[in-house]
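Of the protein chains in this complex, one is absent; all others appear in place.
In order of appearance the chains are A and B, and numbering begins at 1 in each one.
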Amino acid sequence: MSLLQVENLGVRFGGLQALKSVDLEVQQGEIFGLLGPNGAGKTTLFNVISGLTAASSGSVRWRGACLDGLSSHRIARLGIARTFQNLRLFSSMSCLENVLVGLHQHGRQPSLAALLQTHSFRRREAQLHQQALELLALFQLEASSHQNAASLSYGDRRRLEMARALASRPQLLLLDEPAAGMNPAEKDELQELIRRIRNKFKLTVLIIEHHVPLMLGLCDRLAVLNFGQRIALGSPEQVRRDPAVIEAYLGVGA
Amino acid sequence: METLLQVLFNGLSVGAVYALFALGYTLVFSVLGVINFAHGAIFTLGAYFTYLLIGGAVGANGLLAGLQLPFALPFWLALPLAGVAAAALALMVERIAFRPLRDRGSDPLLALITSLGAGVILVNLIQLLVGAESYSIPVGTLGSLPAALSIAGAKVRSVQVILLAIAGLLLAALSLWIDGSRSGKALQAVSEDPITAQLLGINSTRMIQIAFGISGFLAGMTGGLVGLSVSIAGPYFGIGYGLKGLGVLVLGGLGSVPGAVLGGLIIGLAEACVPADLSGYKDAVSFGLLFLVLLIRPQGLLGRPQSSKV
Partner (left out) sequence: MDAGLLEQMLLGALLGLSVYLPLRCGQLSLATPGFFAIGGTVAALLSTREPALAGSGSTYPITSVLLEMAIAAMLTGVLAMGLGRVVLRLRGIYLAIATIALVEILRVVTLNLEFTGGALGIFGIPQPFDSAAGYASFTLALLALICWLCDRLEKTRPGRAMAAIRDDDLAAASQGINTADTKLLAFVLSALVAGITGVVAAHFFNSWNAKLGNFDASITTLAFVVFGGSRTWLGPVFGGLLLTALPELLRPVGDLRLIVFGVVILVGPLFFPQGVVTPELLKTLKRRIRLPPTPTAQGGKP
């Protein structure tokens, strides 16, 4: 069974059909790319998967079970984490605290222990801090762990969002344009980084990105959306040669 | 016995006052996205200005004890002048309680507190100057009108007729202005989308001033009208109306002009329908209604739903 199944998915915003009968299957362990021009509906698809937007038709299945109507915190708890295209960090908090919030699901402790600051409570809190610091280190953010999240550079903020998303120990990671705002050197590193975290955490990754070379180099499979419809699906090589894709991109670009 | 027509009339005239009040809030809300808590104080001052302009004398308890203007204007002239004075005051409130926050890019929520501060200052200034006693605007200032008219068998106080007529005029003028004039359209544009409006070259500071000016003018006129039809029950008398106005504003939908009018009329009529032996519960009726509407339609009757785009 595939890990994530999107079946005949449609989303309407008033008069606008943002997604039209989209079908996708994401297999365990793969890096699956979503390409498509601006306004194609890529972010909307992420929003439906993560429970922020309701589907107008069709459904999303996680390990065979329907996610319909589940609120986003429940979906997160099932093991689906995401980043946001327009960066939604907790801006009054430090980097460390942002990641600690990501550890929310794993930080539950008895209230009484928390009130009395018992030994075991403090040991567990120290462990959480340690885990958060390790995640920051993985993204080369340990030096700014006490810095306010809002004061970071764009690329660092993108990486911090990834660290925060990973903190919840997801099985599926949704990355919405992780390279946007990064400089070329950072983009090159990103490809390597995403591969590394996929292997280290045994993740499945669903990634939206406009930077085509990165996507062709990184993804195992790709789907292309245009005007809310899936116009191509396959290996990077297949997608690159697909006439519909070439037309969609040239048609928009020209 | 109260006829249906009479109930309707009472409801309409109270509702018109609420609607005018809520319109003042809505104008400011639509350009700034915040509520001006000094609005009730501006309304109160409008009532006092009207009283002074028709030649009323200050009582014995304030710093201005015994003061009386050397002239006495007829009501129909005093009322708009009081409106203008209230508009000037509203501009002052904008200058001291709203603009500094905007200039510093602070959280707009803070304007709730700064405008409250401005309101507290104004209300207590009134108390200091003219005392806490209540004043009334004698119906005699209207000339030789009969106290009550008989319309289709219902006895209706003539001040209520006047109140309704003026309120109707103000509402008509306001909607003509919003739909028909350049600045009215610009105001709509700013309220729909402040950033795009700015890019299109609409001067938002100027629009904000216009919104405050008009809202102050409406509040001042409404204050004078209520002073005439009920009385000016001391410096704090605007607070109750201010609170009702807030309820009306939210019932109709924040930032919606037709919503403010609809909300005002609904609450006015609902209150008029409360039977006399339950009149103590009148205020609960309107807030209960508001509460129910919010539960069913969180954006109010005619408000736009809040969407949070990801």
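Points to keep in mind about this one:
Note that contacts are C-beta pairs under 8 Å (C-beta built on N, C-alpha and C of every residue); 3 or more make two chains touch, one makes a residue touch a chain.
Since the structure is predicted, the reported quantities are computational estimates derived from the model, not experimental observations.
From the options A:Ser2, A:Gln17, A:Ser59 or A:Ser72, the residue with contact to the chain not on display is A:Ser72.
From the options B:Val120, B:Leu149 or B:Ala172, the residue with contact to the chain not on display is B:Val120.
If you put the hidden chain back, the residue from B:Val7, B:Leu91, B:Leu112 or B:Leu269 that touches it is B:Leu112.
When you scan B:Leu128, B:Val161 or B:Leu269 for touch with the missing chain, the hit is B:Leu128. Not every partner is drawn; the one left out touches chain A at residues 50-52, 71-73, 76-77, 81-82, 84, 88-94, 96-97, 100-102, 104-105, 107-109, 114-115, 117, 125, 129, 146-148, 164, 167-168.
Summarising the interface, chain B meets the missing chain with residues 34-35, 37, 96-97, 100-101, 104, 106-107, 109-110, 112-114, 116-121, 124-125, 127-128, 239, 243, 246-247, 249-250, 254, 280-284, 287-288, 290-291, 294-295, 298-300, 306, 308, 310.
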